[in-house]
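Here the complex is missing one protein chain, while the rest keep their positions.
And now, subunit A:
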Amino acid sequence: PAARELTQNPLQKTWEPYDNGLPAGHSAQRGVCMTNCPTLIVMVGLPARGKTYISKKLTRYLNWIGVPTKEFNVGQYRRDLVKKYKSFEFFLPDNEEGLKIRKQCALAALNDVRQYLSEENGHVAVFDATNTTRERRETIYKFGEENGYKTFFVESVCVDPEVIAANIVQVKLGSPDYVDCSNDEATEDFMKRIECYKNSYETLDETLDKDLSYIKIMDVGRSYLVNRVMDHIQSRIVYYLMNIHVTPRSIYLCRHGESELNLKGRIGGDPGLSVRGKEFAKSLAQFINEQNIKDLKVWTSQMKRTIQTAEALGVPYEQWKVLNEIDAGVCEEMTYEEIQENYPLEFALRDQDKYRYRYPKGESYEDLVQRLEPVIMELERQENVLVICHQAVMRCLLAYFLDKPAEQLPYLKCPLHTVLKLTPVAYGKCNHIYL
């Protein structure tokens, strides 16, 4: 039989086979999802061990790289069911009523997981609960097997009392559970809550759990035990978890100073800074000095305008080609009017789906995200960093930190001569201030 004809998708510029004028299903787009079946990530650990922090961060990362992910926090289900939290006694191991409700919540959450993964096209579900007994974990594992999910456990183990105390202060004191308590009362109650779990806590064991797939994180990332990584997505998850840290730091994002082509309303190219752009570079230098940042790393793209901006700072900087602005292909150095005139169809398509739209012989925002992933990974490893980049690039990075979905990403506001300072706060979200 003759090979099928190929047609080029006008939006994404990808070649797809078609049968009788309709797209056929034989090729797979290399999206980032490389799992054949959905994955269920199960958090394990005593309270105040960072499980929810990890869940939220992991969910944000996976969604950003294009893997539809959702977290399910059993504590939230409990809060919705038991309107008012009274005390730690709810969690006592012999509290029949409490146990019943908690099991009910876990099952409700698992049911929602099933709906998300099997009916709503979710790829990964993060089940956030203590899951501290082997029995509970077996129940969840069986649930995964019955539904055709791969299960991966993420356990956080920490015995450092300072870390635990800090967690409690940062997150628990502000919890809806303790809205009517003083800080001391809340802390005391929470410590007793942790005690309720300790006696029945069965940590993941090298021998007893040797057939499970898991990562055990010890002491906030000092060491890791990784067992039976099954597939690509688990490998990526492990790599990500091994690179994140909780040391306080700030990330500064800004664009290059105004460029000569900016002045002419032209996109792309490799122009130098305008007069005002050079002034911005000087102001940036002053701002950075005033901030008195410890061990600041400065990153630029390999385009002249970001490098010129960094030069004004008078400090060492690193050039990353992957930070280059989105490649506008045949539309490079054109004004939007010229594009509309010369490529009206392209112009319209871009407005239809700005995230997936790929310039002819150029890139899409979706391509940009894939190319920027190593930057995000390294930003996670680093501490204080200033990234001098470009509009589309900055939007992608910002979307990662602020957990913005693909539809909003291409419209995030990233004006020239504005620095966004991101400081991670509580559950992984970032505050940002325009300066």
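The criterion applied here is as follows: contacts are C-beta pairs under 8 Å (C-beta built on N, C-alpha and C of every residue); 3 or more make two chains touch, one makes a residue touch a chain; residues count from 1.
The working rule: contacts and distances are computed from a predicted model.
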item	value
Per UniProt, the name of the complex member that is left out, chosen from "6-phosphofructo-2-kinase/fructose-2,6-bisphosphatase 2", "VPS35 endosomal protein-sorting factor-like", "Small ribosomal subunit protein mS29" or "Interleukin-6 receptor subunit beta"	"6-phosphofructo-2-kinase/fructose-2,6-bisphosphatase 2"
Residue among A:Pro10, A:Pro68, A:Gly98 or A:Gly272 touching the omitted chain	A:Gly272
Full-complex contact with the absent chain, from A:Ile267, A:Met303 or A:Ile339	A:Met303
Contact partner of the left-out chain, one of A:Leu11, A:Leu107 or A:Val229	A:Val229
Contact with the hidden chain (one of A:Thr69, A:Ser259, A:Asn324 or A:Gln391)	A:Asn324
Residues of subunit A (touch criterion as defined above) contacting the omitted chain	1, 3-4, 6, 8, 14-15, 17, 26-30, 34, 206, 210, 222-229, 232, 235, 238-239, 242-243, 269-270, 272, 302-304, 307-308, 311, 316-322, 324, 332-333, 361, 367, 370, 374, 378, 381
